[in-house]
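So that we are looking at the same thing, I have put the structure below in structure tokens.
The complex is shown incomplete by one protein chain, all other protein chains being positioned as in the whole.
So that you can tell them apart, the chains are marked A and B in the order they are listed, and the count of residues begins at 1 in each.
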Amino acid sequence: MAILTGAALGEPAPGVAEPGGQVQAGQAIGRIWRAVRSNKKAFTGATLLVIFTFLAIFPWVIARDNPEAEIYGRSLGPSAAHWLGTTSYGQDLFAQAVWGTRETLIIAVVSGALSTFLSVIMGLAAGYLGGLWDAVLNFITDVLLVVPTFPLLIIIVAYLPGIGVPGLIAVLVVTGYSYGARQLRAQTLSVRSRDYLEAARVRGERSIYVILVEIIPSMTSLIVATFLGTAVYNVLAAAGLQFLGLGNPNSVSWGTMLYWAQNNEALQTDQYMWALVPGALIGLLGAAFALVNYAFDEISNPALARVPITRTRGLNPVVRRLRANRAD
Amino acid sequence: MTDAAPLLRTEGLTRHFQIGGGLHRKTLHAVDGVSLEIGEREIVALAGESGSGKSTIARLLARIYQPTAGEIHFQGKPLSGVRSRADILRYRSDVPMVFQDPFGSINPVFRVSHGVQRSLKLHRPELSAAERTAEAERVFDIVGLSPAAEVLNRYPHELSGGQRQRVGFAQALAMRPKLILADEPVSMLDVSIRIGLLNLMKQLRDSQGVSILYITHDIASARYVADRLIVMYAGQIAEAGPVEDVLAAPKHPYTQLLLSAVPDPKAELSLDASSDRGEPPRVIDPTPGCRFRWRCPLAITDCANITPVLQDLSPNHGVACLVAQAGAEVKAF
Partner (left out) sequence: MRTGQTDRLDIGPAGRTSGPVLEIRDLSVSYQTKRGNVRAVEDVSFDLASGEFLGIVGESGCGKSTLLFAIAQLLSAPAVLDAGSVMFEGVNLVNLSEHQLASIRWKKLSLVMQSAMNALNPVKTIAAQFSDAMRAHGVTSKSDITGRSVEVLRMVGIDPVHLKSYPHQLSGGMRQRSMIAMAMLFTPDLVVMDEPTSALDVVAQRSLMVQIKELQQQLGFAIIFVTHDMSLVSHFSDRLMVMYAGQVAELGPTRSVFDTPRHPYSTGLLEAFPSIRGPKVPLTGIPGSPPDLARPPEGCRFAPRCPQVQDRCKADPVRLYHVEDVLVRCLRAGNGVSSGD
């Protein structure tokens, strides 16, 4: 609960926002920047994401070689010419890793965003509208939730051989939105009876307004967490499908790298880089998303955002000081 | 009370809820046959404990629930005739609501100006942006939040509970209401802050000409702020009349019980048979007859069969009790 300074109503509480003039959007960006900068985990994650995005958009800046050209010496180890060595087909591994970022990141971001969008619509509508809407929408979501996602993915993709990235994204979205939808529905249900929503209705607001303006902003952290979680899961799922050879084996992505590595028994033939590097990169991307998640709790709750956190000892800064005090 | 048509009048207002499912379906009679009136420029207190139906009445008047039976007349016109979006909006601006929980009734994500601005945009669309800001500042000043411009820019978590409740009243005032439904507006505030808000309500009645329906479980605050008092029990009106009359000479046994239970620091304590445990009222599938009879030391056989109806025993002072209506002296607690 807020504790104010001073008795007079006019005295501002510490850290109150500057009055007037600031646009909502500008404020939000400022808060995001401050939150990310002050939180080490989020900062690390954000930096990683920025690097990955850069690699995805401008891969030629870092990797000069053509990732698909099979022109180099085969199965070479790491060297000055080939930082990660080459594949059994004579392709430069480093170039593959860098160029593969693009496809992987596209899958992660696009499928994550679409899936979250679908989760929001299905979850919020079911939770807020209730009644028949809730029954129908929730039923669909529950069915998809119960079916094991990865096997379902395999089956669907197996019937669509050589499926490209758009197809992969579509399949991932349809099978993966249900978890987030369930969470958002639960959150909507718990928020639904809050007085401020009732106050908005009594004020005369329409339902669509209440959902878009009053409910969604208060669920930002959950929505962002859903997006980040879904993105990670989809990266793994896509890589998994490609690893099994169900994607397009001729594309350049971390998943297909794994596929070819497996096909050529990379681990058994001491070609460690080929097998391990794509896996490590996938893990790193997932970790980056997770780390960034830490920053978003602060943004959605203004009560936390204002004061920079000074952590004294790890996560729990307090220990009983009584014995120390007794020495005084 | 004036002789002209009252501002708001209910006639046999009833609201039932279905509870349980399948084979155990039961009906909860939250409000049964309530007929009350609220005049202009008056504060009417609706007092009762949990299960009395007072909050349900507020929500019926705010059109959050539709009545199961009965009718609400506002300014002489029945609410069931209010259908179009424009009419509904007009009613909502005439009869806004202030909620109980200062921490839950304002969206924490936005600044406190948000609610007032939305009220103005919805109900007074003719105002320009500058006029809206001026109006927001005006209502914040009226409710005592100064300097208005600065407070408008704060977030809810930067205000105290009392200040947040004032924001609630400001939001209601922005719509230029005729009747404010105040659902236990001070129950969750510290005692020393309550008086400030009760005084604000009196001031709104006097200077802004607004009527207020003050819902509460605290009779003392009802006495302090209200002109008339309606006591509810188990979804029905037990007693209604000018607040001083009802408190000085309560005629319904339940009113007497309530009064005897209020702690008065200045009075001497009687540790006597406080045998009433505060049993919750029976409102699920109730049988005919007075719903207070299980707790009433004066209950007669008729009380189990005939449901008492509100009847004026002195001018404007109505009681729903067979024993009182029979002319007997009621001294139950």
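Note that in this section a residue touches a chain if its C-beta (ideal position, glycine included) is under 8 Å from a C-beta of that chain, and two chains touch if they have at least 3 such contacts.
Just so it is clear, the model here is predicted, and its values are computed rather than measured.
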Checked against the full complex, the residue among B:73, B:194 or B:291 that touches the missing chain is B:194
Among the options B:20, B:76 or B:280, the absent chain makes contact with B:280
Among B:160, B:211, B:236 or B:325, contact with the omitted chain is made only by B:160
Full-complex touch with the removed chain, picking from B:95, B:219, B:237 or B:299, is B:219
Touch rule applied to chain B and the missing chain gives residues 49-50, 160-162, 190-196, 198-199, 217-221, 223-224, 244, 247, 257-259, 261-267, 269, 271, 274, 276-280
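We take it that only the chains that are shown with their structure count from here on.
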Chain-centre distance (mean CA atoms) for chain A and chain B, in whole Å, is 48
Interface with chain A, chain B side, in the complex: residues 62-64, 88-89, 92-93, 96-97, 99-101, 103-111, 115, 118-119, 122-123, 144-147, 149-151, 153-155, 157-161, 163, 168, 171
In their shared complex, chain B is touched by residues of chain A numbered 1-2, 4, 9-10, 12-13, 16-17, 19-20, 194-196, 198-205, 214, 217-218, 300-303
